[in-house]
Structures are given as C-alpha cells and as structure tokens.
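Report on the following structure.
Yeah, one chain of the complex is gone here, protein chain that is, but the others are all in their spots.
Up next is chain A:
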Amino acid sequence: MSYGRGGRRRYREDYDDRRREIHETPEQKIKSVIIKFGEVDPVAELPRVEKQIRDHVPLNIPNLSEAFRLSVTEQPYKIPYYAALIRLLHEQPDYSDGTSLGRLLLEDFWKGFQSYLDKLAWRETRLCIQFFAHLTMAKVISPDSMIALLQAFTSVLDEFGVSLGRAKRAAMCAAEGLMFAGPILKFHSTSSVTDMINALQTYNDTMNSPKWLVQSTVSLYCDNPFNEHADELLDSLLNSLKALNDSDFSETSNIIPQPYSDYPPLDPSLSQFNLPSVLVPPEVIELDGLSSNPGEDIQLKKEEWPEYHIHFFDNEISPDPNTPAGYVVRTSLLDLIDIFEVNRKECARLLLEYPKWNLPGTFKPKPGAPVEMEPVPGKDWQLESTILETILGAYLILPEATHKSLYYISLITELCKLSPSTVGPALGKSIRKVYTLLSDGLDVDAARRFADWFAVHMSNFNFQWVWREWLGDLALPVQHPKRTFMRRAIEFEIRLAYHERILKTLPEQMQSPDMYIISEQAPGPDFEYDDPGHPYHAAAQTVLNLFRGRSKAEDVISSLDGVKRELENVDDPGMNVDAAVRFITMQSLLHIGSRSFSHLLNAIERYLPLLRNLASAGMSSTGGSGNYEAKMDILTACASFWKQSRQMISIVFDKLMQYQIVDPTDVVAWVFLQGSGLGDPHEIRAPSSLSAFQWDLLKGALDKANGRVLIAKRKVAALRKEDDDTRARAKATANTMEVDADAKPEESPTVDNPALSTALKAFSTLTQEQKAVLSRTLEGFAAYLAPSASDHHANPATRVVITGEGWNNRADWGRDEWAAWETWGWYRQFCRAYSPYLRNYSNTLSTVSFSRFEGSTDPAAELIRRTWNVATGQDA
C-alpha cells in the first residue's frame, strides 16, 4: 500500500526492525556466535560453537571473554551451558606452558568480574558467581578458591552498620554460590559450608523489625511479621539453602541443568583454576548532603528493605520459593524481568520461553504440545501463573517496586498479547486471588497499586471484566477494602476513558449511585455561582467577565475592591468577605481554564500576579510565602470547583505548587484539615481519616518538596564543578603564561561565584521547606491516629483497629473502622517510603510531633512511635 509522500513514515506499533543492518567484522561475528549460542538446542550446539571458537584466528582473548561476560550477565538462563562451553575449552593443554584456552578465557573473564565488583554492580556480580559455581561443579575452578570467594561475601554481613541492601545482595551472592556448587564444596569442606549458612541465618535473625514494616499483609497488632501470603527473599533463600544442605546438596542436580555433569574426567595434567582472592569494596558514603564529588550521581540513596513477594497460588500451581527448585525458578524469572526492562516485548517472549532453560518436566507442557516426559512429582507447575505471580510479586514490593509501576503493567500486557489463550486465564485468576487478599489485610499501598494495574490493564483490553461476580461484595461496608478497590478501579478506568464507556461495562446493580461504585455524573467542573439564585452570582459574573474579556491581571486586582464592596451589601450572615472574594476569583479563573489542562495552564500563567495577590491576602503580587488562611481558601476553592473530578484536584494542586502560589506544606496542611474522604459522597466519609486519594495529594506535595531539594543540590554540584574547573584553568594559565595586565584570570580564586551563592541559598530554603513538609505530615498523622480526648472530629475506631481482638472481629467492622485501618496503613507507607528523608531530621521531627506522647501508655501513641523508630532505624 502506498501513502504517497507520507509513505516514508511508518505508523505501525512494532519497532523491532529499527535495528539497522550492520556490517559485522570477524571479531563481531564470533562474539555474536557466542552470545546467540544455544537458542535452538544448546547441548547439540556445544561442539560446533567450541570448534568455531578454536578455529577463529587471530586469537583475541579479550573479545571472546567479553562475549562470555555479556552472555553470563545478560542471559543468565544460559549460564550452565556457558560453563559447559568453558569446560570443553579446558579439556586439554592448548599451549606449550600447559594452559588451556578455557583457562585463558577465564583469566580474562575474572577481570570483568572484578570490575563489576568494584562498581558494586550486584546483579552482574551475583550472576558471575553462579557461573563460577557451575565451573566449580565442572571441576574447572578449585573448590578452595570458590569457598574463599563466597566467604568474602558472607563477611560483609559482619561489617559494622552494614546497610540492609548491601547485606541482602551479598547474602544472595554467597547463598546462590553455595546452592549451585554445594555438592562439591560440602564434600570438600563441610565446616566452611556450615559456617557460611550459620552466618546467613544469624544476619537474617536480626531483620524482624524492618520485616514487620514492609510485609505485604498488615498485622498492626503483632510484633512479628507473619507471612501467610508472602515470602521474604532472604527467608526463602535460607529455607532453600538449608533444605539443600540437609540432603548434602544431592538435590542440586534436580533444580538446575548441569550439562557438563556426564563429561569424562579432566586431563590430570591440567591444573584447576584458582579464583584470585577478593574483598567486597565498601559502599561510598555520602556524609552530608553536599559533599559528593561533582559529576557523581547525587540522587538520595533509596532505603533498602526486606523484600516480601506475595504468593497467592497453591504450591501445585506455582512453585514455593522456600524450596530449592522454587527459589531457582522465581529468581531466574526475576532476573529476566530486571535485565530486560529496556524491552518489555523481548522480556515477555523470554519469560514464556523460560521452561526450555530449566529442567524438563518443571512446567506443564503447552496445551497441545506432545508430552515428552512424565511430569516430575512436586513440579509440573503452570508457567503463566508462575510468571504472573512473580511479576505481581515484584510489582507489589513495599514500600516501592524497583522499576516504575507501568513497567510491570505493560509487561503483563505484552504477555497477554503474545499468548492470550494461556496468559488470559492465569491473569483472571491472579486478579481474583489478589482481590481476595484485600479482605485479609493486603497493605494499603499494595491495594492502591492493584487498582492502578487493574485499570490500566483493562484499558488495554477493552475494559472487559466480569464485574458481576463481585456483586455480592456490595453488601460489605462502604469502606471495606474490596468496596474501596472497586470504587478506585472504576475511577481510574474513567480517567483513562470516559464515564459513559465505563458505566456500560458495569452490571445494572453497580450503576446505581447508592452503591458508591461509580458516580452518577461524568467528572466535570462545578461552578457554584452559575446559579442565578446564588447570592454571589452577580459578583461572580463581574469577575468572570473580566477574565473572559482577557483583562490584565493588575486590572482584575484593582476591580476586586469593587467586588468586595458589592459583596458587603449581600445579605449573608456567615460571610467572610475576604474568603468570598478569594473563592469567587479562584473559581472563576478555574472556570475559564476548565476546558482542558492547557486551558488551565494558560489561565494560571496569564493571571500569576493575581494569584500571588490572592495567596498573600492582598499584600503582594510578587510572591513571598503568602498568607496561610488565604492559601487554604485557594485550595478549598479549587477542590470544591473540581469536586467531581479528583484527577483535576491533583493536577490543579500540582500546578499551584509548581507556579509557587502555594507551598507543599500548605497542601499537606490542607489535606489534614479536610478530615475526611475528599471528593467522596458524604455518606461514606469517615472522620479524621485518609483515603488513597488524600494520600496521593500528600505524596504529590512530599515529592514536590523532595524533588526541589534534589534539583537545587544538582545545581550546586554543577556550579561547584564549574567553579573548580575555572579555578583550575586559571591556575594552569597563571602557571604556564606570563601574567600581564590583559591576561589576568577573570575570576580570582578567593571570590565566590555569585551564581553559586544564590544556588546555595536556594538549596537551604528548599531544605527548610522539605523539613517543614515532613514535619507537617508527621504531625497530621499523629493527630489523626492518636487523637486527644478533646478532639471532636476524632475517628472513634483508631485505637480499636490496632488490637488483635479488633482485627479478628473485622467481619463486624463498619465504615469508621476500615477508614481508620487505612489511615494507619498510609502512616506506615509514609514512614517507610520517606525514611531516607526522615532519617535526616529524625530527632527534631520526633521531638516536635511526639512531645505530647511523653510518658503516655496510649497504645496508639506507642504504635506511632514504634513505626517511626523502625523506619528511621532507631529500634533496638
């Protein structure tokens, strides 16, 4: 087909042929032979690839070993076969000094490993260790040196103040090495193996407090994490390792392919390869916020937490990660998900092809495929269910997933597109399983992400969901997590589509507004002064006409006095004239900007001086910190105008912060002032509680404040570097050239760059704002969750829901209990997600917010403090 001139562009969504034909050199060719090796039948291809490598002249060891390094770290599913290939290249002495080609390759490979380790590239390091473990089993690497390598990693666990993330990754390196090379290592030195396992166990035993804060299903009342529906990564690792150890690693051959296992014994004249000894380098610690070297990544290091992966299928359907075989399947899939994040389409394909890299019989054969062997007892799992459980497990990790939510979501979409008939049913089952967990305490942030995934997924598949099957749950209280989920999922679906479209996907009973599943009207603006009967109608028309006539901001400001006088004549006893003017002006402005996001931006930008004037209560039109009440009025006016479209409330607040009309602290203060389910119908609002929507607003404000600090920090670092460079250049010039009057360096080294001092000042202001926003949030939570006796708006259930007895009676919980429970959940999320920031100010913040809890035995106060202490690393 021809598009005429337009034909040179392509409009299909498949971009796979972007790769251009490149002429390959012989070096590139042999490299790609190694990288692509095994795609059809690795065992059959081994001798051919071995020969190709041997025949390739001239010999270029670094080129070959790089191919191995890329293959091992980017295609870990092929590691056993790459080990076999090295073993084949190590069959006989190839050179006069008695070394083999395999040995030369390994020596060069080691340099690559060392550089991964120096960079603390943990995934690559760990995959290389798997490779070494296979080579130990293949008798290429000496067991002594392998044990020493693994010990270097277990010794990390004994470092003073080792971070959780570092310890977790080092533990994985050591434990996986033990799992794969265990049969030989234990035979060689039982005590070393036992000691390492004990070291791992000892470390893991200290992890109970952090585990309690990030478990997938919440138990507010008990001190120890309970793991009915989720498995913690290190727990799984240890359970699997100990199970293998109990059988003296006789099971290792049942969990991973060992293609080299039946090779004839090696030529005794060949010596084994001894891995050089290593030290795991320490982490670079940033002492204060600005000490980092210019050019370095100055992003705040994310706090590392134990990793709970939810596990919702029976062990007959998907493997139990606490067993050796299950652990291997799950971590292999997780590695694929992680490595192929750059190309979700390839990732989906490789995930569905995974069974060919594991042992035969691990997964059920594809429907219709010939059954080649009897199912292996205890295995025979369902591939698609296992993949989905693994992706969702990674997606729902708390406090946040490694990658953006949308990655996991679009990866699942690709899987469904690749194999709809097999992935579709597994997907439906997964949704139902996670939905069931909502009743059993699924963490609030996990529940929110579940709704997000559900909506985006449905948006990719024609919004087809069998809502009918959840009709029975309409009998649950309105704030029950299942009801909340349905409401939220529908709201998100509408945002991605439109009201009518989603309404017609619902069964009739759910369409009724009394069910609080879907709003009666499509989301839209609500200009309350439109009604000619409204007492402020005339005043509002005056303002609106100024905006419509595109009057200048200054003219509107001066006209507002007239509006104020006009309002003073209105008979409204409860009226606060200043507030009324702000409401009318704000809503009129939003009204002219209500047609689209761009219209909103245009309206705001055109009237910035007016907005600043409003926010400062008429004191200024150039900015400044503004007037608290005025800013609260502005936010209330916006929320009221967009009460039927919560998405727009978020957008307007975001842009008001962006244009610095309000500060993030104002938004936080405002959210806690509202006291109940913003934008929800009155009937379902519980007192003093936070819903996911309010949390989104808080998060928007917190992220804005933190993001600004980061930008300011980057700017300072860049200017410092510039400054240093200038000085260095000046110095160099001064040293190499004769200094005469004309060639004087422009900047004298003693005078600081004015841009830098401005940037430093901005940085300090923004840091103050960051501290204020964190502090205001903490205060807000403390007031909601442990209200004082005199608080009339308190949620009566906030102390009930945190007891074991309370939780066990949850079948009788009503609106207030569930809302209180959700608020506790958002407090936990606040503490763990923002802990890197909170730690910076932990003393001041807790002193201020917790002072009234001094000496208190209020269980709510204690839980607030305990959560805080765990998050900021202060628990004993």
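By definition in this document, a contact is a pair of C-beta atoms (placed from the backbone, for glycine too) under 8 Å apart; a residue touches a chain by one contact, two chains touch by 3 or more; residues count from 1.
Methods note: contacts and distances are computed from a predicted model.
Novice: One chain of this complex is not shown here; going by its UniProt record, which of these names is it: "Casein kinase II subunit beta", "Nuclear cap-binding protein subunit 2", "Tectonic domain-containing protein" or "SKP1-like protein"?
Specialist: "Nuclear cap-binding protein subunit 2"
Novice: One chain isn't shown here. Among A:Gln114, A:Gln647 or A:Asn753, which residue touches it?
Specialist: A:Gln647
Novice: Can you work out which residue in A:Ile431, A:Leu544, A:Cys638 or A:Ala794 touches the chain that's missing from view?
Specialist: A:Ile431
Novice: For the chain left out of this view, which of A:Asn254, A:Ser405 or A:Thr636 touches it?
Specialist: For the chain that is not drawn, the touching residue is A:Ser405.
Novice: Which candidate, A:Asn460, A:Asn753 or A:Asn869, sits in contact with the chain we can't see?
Specialist: Of the listed residues, the one touching the omitted chain is A:Asn460.
Novice: Going by the touch rule given at the top, which residues of chain A touch the chain that is not shown?
Specialist: 1-7, 9-16, 18-19, 35, 70-71, 74-75, 299, 339-346, 404-407, 409-410, 413, 416-417, 420-421, 423-425, 427-428, 431, 452, 456, 459-462, 464-466, 492, 495-498, 596-598, 601, 647-648, 651, 654, 658, 700, 703-704, 706-708, 710-711, 714
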